[in-house]
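One chain of protein is taken out of this complex; the other chains stay put.
Then we have subunit A:
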Amino acid sequence: MAWVPQMIRRLLDKPGSVDLTRFQATVAEAARLESEVRARPELLPPAEAAVGTAEFCAVVREAAVRTLGQRPYDVQLVGTLALLHGHVAEMATGEGKTLSGALAAAGFALRGRRVHVISVNDYLARRDAEWMAPLYQALGLTVGWIGQGSTPEERRAAYSRDVTYAAVSELGFDVLRDRLRTDPADLLVPAPEVALVDEADSVLVDEARVPLILAGAADPGRAAPEMAALVRRLSRGYHFEVDDEGRNVFLTAKGTDTVETALGISLYDHPGTVAEVNLALHAHALLTRDVDYIVRDGRVHLINPSRGRVALLQRWPDGLHAAVEAKERLAPSETGEILDSITIQGLLTRYPEICGMTGTAVAVGDQLREFYKREVAVIPPNRPCVRVDEPDRIFAAADDKVAAVVEEIAAQHATGRPVLVGTLDVAESERLDLRLRARGLAPVVLNAKNDAEEASIIARAGARGAITVSTQMAGRGTDIRLGGAAEEDGDDAEEAVRRLGGLYVIGTGRHDSSRLDDQLRGRAGRQGDPGGSVFFVSGEDVLLTAYAPDASLPDADADGVVRNPQAASTVGHAQRVAEGANLEIHRNTWRYTRLLERQRDELLERRDRILHEDTGARALEDACPERYAELRESAGEAAVERAARQIVLFHLDRCWTEHLAHMADVREGIHLRALGRLNPLDEFNREAVPAYRHLLDEIGRRSKETFESVDVTGDLAGQGLARPTATWTYLVQENPFGSEWDRVLSRVAAALKGGRRRR
């Protein structure tokens, strides 16, 4: 009767309730065709119309057997069919998402659609493309991949293939670069058709709000080292304070006095200086080395918080990066001016067809529906999961927690069972490594600093007696085989580890999203293997102090352990608050960027016409007919048209850049409008629309001005565009004061609580 709850979920339209029976029937039929297909000497690719039928399933399965030596399980084919129907497939770790995805990509390609398989990083894009290449070949399809180091020619070649594997950032940067081309022959990215997204929840939800930014080289960072030196002398709590969520830092009155004395000016009459001080303070107080970034080869590298990896292309925006470099006393790298940007969500919604796969999709089902109109299909595992997930162990003090973690690792290790420890940041993984070594254990550390050894560390992580201390890096996408993946370990080693109880996963703290917890747990118990997982939580964890500062944990027992069941619900509450806050940020970012992206689309349409046609020349001819006629006489029609195109495109791009900067400025303070009982989003639109009209006029005015004065036969090349950089966003809460009612209530509540205290 397991289908009854599923039926109810479907009736209530809950996420993850896509009906799989149709797909299962097709796959069952494919099994009947299997022997017949196997007997075919030559495997002809299925016809376009056959995609998604039992025949298709049987043929691609046989193709996989012949080329990869891997027979896709029934559930993998069900996953393929779900993807072909445009769903997000939830498939447990180790169930072979890559193969399912490749078969679906082949299906789309056989229908004549161009498929972009969006990978999490360059390494996976290349690995999967090369691994699956024989399969695509057998089906008569071509495949290509794009990495950070690909040349424009390689990129063009890869985009011309039926199936292209690429990391989302590479794809986004190519799209952005295309938007600034001044020669139609340079365009790279073809029109978007189908996007198949790996680790869909991470890309579509967690990173959706991250804008990819194309910046033009400008002067090197302006952050003055003396500012960094100045704020180093300030002390927290006296000169400056940090807010509860650890997102903002500000000077106190004492701090302002100190800074004003040191600089000899009245600070708040000099906005530029205030910005410098604020940036230096932000770098000093909010960004921690080995948590938010690492320093390697004399450069600052950001760490992606949801993956725990170095984010190679990312930079902090608006001078913050330079401030961090000044803090670390490094030479300033180039900073850029934002030329254009697109959010990952904006990038992906360009595709008329999106599908994806991940291990944790149901938890974000509502968001996938809201932002992408996708449904989640839960694919059952090939073999049921027998992993034992223990309840959280909760401690009052962080020290007690760490001590207990070390004890637990030692105890598990003593049995020979492999242990994977998931920590929250690089610094924590290193501290834990030291503690374990002090106890005479030999853990292996995997974090953003030694990501080069990732593959070999993961290969050994399932071996008998292995202790692997990792950051989020191991939490997603890694496949840990019991007994170790190396050849010499053999089947006996796997069996031995299996008898010990399989991989044991220990989390040293709950993440700010339950999906990250589940991904970490999912490292154990792949494909029906035995395994176990447990999380250790303390009342001093950032999750609790930042998101549930008022909720206090129940009292601990004498040994520091909190056994009251109330504690678990407090931890769950903190996590839900964190998830709610992130969703709110996502939704707000999307609301505000949507208008700008619409304006961008509109402008791009004009730009395309200028690029491919002679719209620019005609507009300038209308605007200044005499000058146009005169130039046509002296330089010839073709030269004038070319020059007109360059001039208008240059000013169009230039004005868009300024528009973006202006709107970013407006966005920052727009929440203040709520104080006048105005809707900030409407107000933002009210500012953005006239600004855009002004932008259009300005392009015309400036183009005309340049056209009147410039020598069209000379070198018109504007500025060269610098290497693109990606960045990180920071946010301003939509309405920090709450609605009018919230404000009344908070005053009432404050009065009540104050009254209670007095009594």
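We take it that a residue touches a chain if its C-beta (ideal position, glycine included) is under 8 Å from a C-beta of that chain, and two chains touch if they have at least 3 such contacts; residues count from 1.
We take it that contacts and distances are computed from a predicted model.
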item: Omitted chain (choose from "Protein translocase subunit SecY", "Peptide ABC transporter substrate-binding protein", "Selenium metabolism protein YedF" or "Oligopeptide transport system permease protein OppC") - UniProt protein name; value: "Protein translocase subunit SecY"
item: Absent-chain contact - pick from A:A157, A:A635, A:L696 or A:V710; value: A:L696
item: Which of A:V65, A:L187, A:A275 or A:A459 contacts the chain that the document leaves out; value: A:A275
item: Contact with the hidden chain (one of A:T93, A:T256, A:N447 or A:Q646); value: A:T256
item: Candidates A:E130, A:E668 or A:E708 - the one touching the absent chain; value: A:E668
item: Touch list for subunit A against the chain that is not drawn; value: 218, 222, 243, 248, 250-253, 256, 267-269, 271-272, 274-276, 278-279, 282, 317-320, 337, 548, 551, 573, 576-577, 579-581, 583-584, 587, 595, 598-599, 602, 606, 610, 615-616, 619, 623, 648, 655, 658-659, 661-662, 664-666, 668-670, 672-673, 675-679, 682, 685-687, 689, 691-700, 730, 732, 736-737, 740-741, 743-745, 747-749, 752
